[in-house]
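With one protein chain withheld, the remaining protein chains of the complex are depicted in position.
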Amino acid sequence: MAETIQILPGREALAHRHHFATPEQQRETVMAGMWIFLATEIMMFGGLFMAYAVYRLGHPRAFELGSADMNVVLGSINTALLITSSFTMALAAHAAQEGRLRGLAWLLIATIVIGAVFLGIKFSEYYAHFREHRAPGVWYESKPNEPDPGGVEMFFVLYYIMTGLHAIHMLIGIGIMAVLWLMTLAGRFSRVYHSPVVVSTLYWGFVDIVWMFLFALFYLPGLHQGR
Amino acid sequence: MAEPVIRRKTYALVYIAMLALTLATTLLAFLNMGPFNSVVALVIAVIQAALIAGVFMHALYESALVRIILTGSVLWFLILITLTMTDYLTRSH
Amino acid sequence: MSTFTTEYDLFFWIMVVVCGLVSLGIAVVLITFAVRYHRRNDDELPTQIKGNVLAEAIWITTPFILFLGMFAYGAKLYFDVELPPSDALDIYVVAKQWMWETQHPEGEREINELHVPIGRRVKLTMTSQDVIHSFFIPDFRIKQDVLPDRYTTLWFEATTPGKVHLFCAEYCGTKHSGMIGWIYAMEPQAYEAWLEQGAPEGSMASTGEKLFHQFQCATCHHFDGHGPCPDLRGLFGRTVSIASGTSVTGPTTVVADESFIREKILNPRAHVVEGWKDNYMPSFQGQITEDQMIDLIAYIKAMGPPPGGTLSTSSGATPEREASGPVIIGPGVTSINNTVPGER
Partner (left out) sequence: MIAAPEVRTEPNYLNAKEGVLSWLLTTDHKRIGLLYIASITAFFFIGGFFALMMRLELLTPPSDLVSPETYNKLFTMHGIIMVWFFLIPSIPATLGNFILPMMIGAKDLAFPKLNLASWYIFNLGAAVTLYAIIRGGVDTGWTFYTPLSTTYSTGYVVGAALGIFIAGFSSILTGLNFIATVHTMRCPGLTWFRLPLFIWSMYATSLVLVIATPILAITLTMVGVERIFQVGIFDPALGGDPLLFQHMFWFYSHPAVYVMVLPAMAVESELVAAFSRKPIFGYNAVAFSSLGIAIVGFLVWGHHMFVAGQSVYSALVFSILSYLVAVPSAIKVFNWTATLYKGSVSWDTPMLYAIGFIGLFTIGGMTGLFLAALGLDVHVTDTYFVVAHFHYIMVGGAVMAYLGGIHYWWPKISGRLYPEFLAKLSALTVFLGFNLTFFPQFILGYLGMPRRYAAYPPEFQMLHVLSTAGASILGAGYVLPLIYLTWSWRYGPKAPPNPWRATGLEWQTPSPPPVENFEETPVVNYEAYDYEAMKEKLALG
């Protein structure tokens, strides 16, 4: 399925840093470095997922009740948006590999815009929860006669921390993409040198993966019992 | 080391599969399957994650080192969960 | 001294001897080599030895076997300490920054002191009002962390009369080092005599009974079996079924021990009793102190079985032995108390 292009050594002064013996060595090193970084990210979110697992086990019902407060329509739209943005980003990497700079620039813009819409929707959801006084630490009220109110509050605490950390990652990603866009306009990338784009694709893909789990764990559990 | 280039058609297929899976997981969540609701949701999420990592992020096409890093970190996350759960699932008095 | 002291010291000194000998051996060999093979001249090149598989195998397996022994011995001792017997004298402990409150079933309350009879098993049920503390009696070789919103237990049997240290062993803030006291191990008669002079307010159960009325528990929990809610008589130690639908992946049955009753009072709807799904018990969160809680529990514990012998609450549950030790119910699911982190 994958065809390959060989990186031509020495063409691009920018590409090759002095302490690497060859550009292939450099590419391999950069990819390894990025994946190791993603491994640390997995562990970082992993800690939160573990907290989620422990508390959901302790308060199964409460987590479903909390989840029933989520807006699943907005949630699924966001999921679709994020998937689309990953798709455009993957295409961006492809364009970079083929040296199509115009395409690359437009695909980056598309990714940024979709990412921004995602965040907009996300913040509108936060705002809606806030209006319903479901913002622990800021303005929180249990519903009358809510079973296990502590568990429900815990659900919201985790919801804000986890989706919040995810949103921060999105913001950083959008920032990176903006820089890539400027670099593209400045003609810094080519068929030979484009590792920043590829590496950013990895990052964006990771952020997307995290959301798949957040969607499954926060939006879906409350659906089957009616709203 | 050669750089993998993946056909756009492949990306497109994965994209469509991802959207379909999202639809599926959302609809399935409306059925009451008891504990299996979470199982289904998680399984689909794992498939989606694998698709993104494998294709959009090229993990399937990269060197063994990359795959070792990826599986390693997932494994370590599972260690974290499993050993912690030995506590929570067997706690008593 | 307690029954553990001798057991513990035996193991401890065995470890000292084993590890001491091994360390001594290593030290002797190391120094011998360093002296015996001290470099004679600057250009010396010794015979190059890369390794030896047999030697390697020996010093991988030998320690491993020794380690397994240590593990097994340690585990045995641990289970003796961790699993309280069911026939013990019950004493309740409430820890708070920075003091220990202890209470005997007869009602005596003590601060930073605890009187216990020798030759009798004593079980402490402990909780904290604030941070984590740790109940440590060095002379008895026992220790257990005391957690907020949760009961942990500790048991011992003192063997010699005397006065020994009680320390708080988990760092708990400014006056952690001041959270100390004394344990008085007494001859049984002396203990009885000591009990006699105290208890101005009556036993824990009787205080609990007053509280049971004061907090209006009695308005619902009648003793005729026909109230709007379960009859609590004979409840303690029994296995209770949890109404389905109130807990999806959670436990379906629960042993009614201290933690369960505590949860019922503070967060009643986390696990609703089978058959009472539509009746709400209100939460008493924030109204009951830890001291009152243990009195209430003592009272419920002291309630006898209902006169007729039939139980109105739980579906077909038979009386169980006292929840001593972990009770596993179903695959991977235990008695709820504390499977559930941080219940309110």
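Note that the chains take the letters A, B and C in the order they are written out, and that residue 1 is the start of every chain.
Following the convention adopted for this analysis, contacts are C-beta pairs under 8 Å (C-beta built on N, C-alpha and C of every residue); 3 or more make two chains touch, one makes a residue touch a chain.
Everything quoted here is computed from the prediction, not taken from an experiment.
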Which visible chains touch the chain that is not shown? A, B, C
Sole touch to the unshown chain from C:Asp90, C:Glu108, C:Glu157 or C:Glu170: residue C:Glu170
Per the touch definition above, residue among A:Leu65, A:Leu104 or A:Met154 touching the missing chain: A:Met154
Among C:Phe136, C:Trp155 or C:Tyr299, which residue is in contact with the omitted chain in the full complex? C:Phe136
I'm checking contacts with the chain that's been left out. Which of C:Gln97, C:Ser206 or C:Thr252 qualifies? C:Gln97
So that we can see where the missing chain sits, which residues of chain A does it touch? 18-21, 25, 28-29, 32-33, 36-37, 39-41, 43-48, 50-51, 54-55, 58, 136-138, 150-151, 153-154, 157-158, 161
Residues of chain B in contact with the chain not shown: 65, 72-73, 76, 79-80, 83-84, 86-92
Absent-chain interface residues of chain C come out as 8, 11-12, 15, 19, 22-23, 26-27, 29-31, 33-34, 37-40, 43-52, 55-56, 59-60, 63-64, 67-68, 70-71, 73-83, 97, 130-132, 134, 136, 138-139, 141-145, 147-150, 152, 165, 167-178, 180, 326, 338, 341-342, 344
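Just so we're on the same page, only the chains that are shown with their structure count from here on.
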For chain A and chain C, what's the span in angstrom between their mean Cα positions? 44
In angstrom, rounded to a whole number, how far apart do the mean CA points of chain A and chain B lie? 14
Residues of chain B touching at least two other chains: 38, 88-89
Multi-chain contact residues (two or more partners), chain C: 248-249, 339, 341
Note which residues of chain A are touching chain B in the complex, please. 1-7, 24-25, 27-28, 31-32, 35-36, 38-39, 42-43, 46-47, 49-50, 53-54, 57-58, 72, 76, 79-80, 83-84, 86-87, 89-91, 94, 97-98, 198, 201-202, 205-206, 208-209, 212-213, 215-217, 220-221, 223-225
Considering the complex alone, what residue numbers of chain C touch chain A? 246-250, 267, 269-270, 272, 280, 339-344
Chain B residues touching chain A in their complex are 1-8, 10-12, 14-15, 18-19, 22-23, 25-26, 29-33, 37-38, 41-42, 44-45, 48-49, 52-53, 55-58, 61-63, 65-66, 69-70, 72-74, 76-77, 80-81, 84-85, 88-89
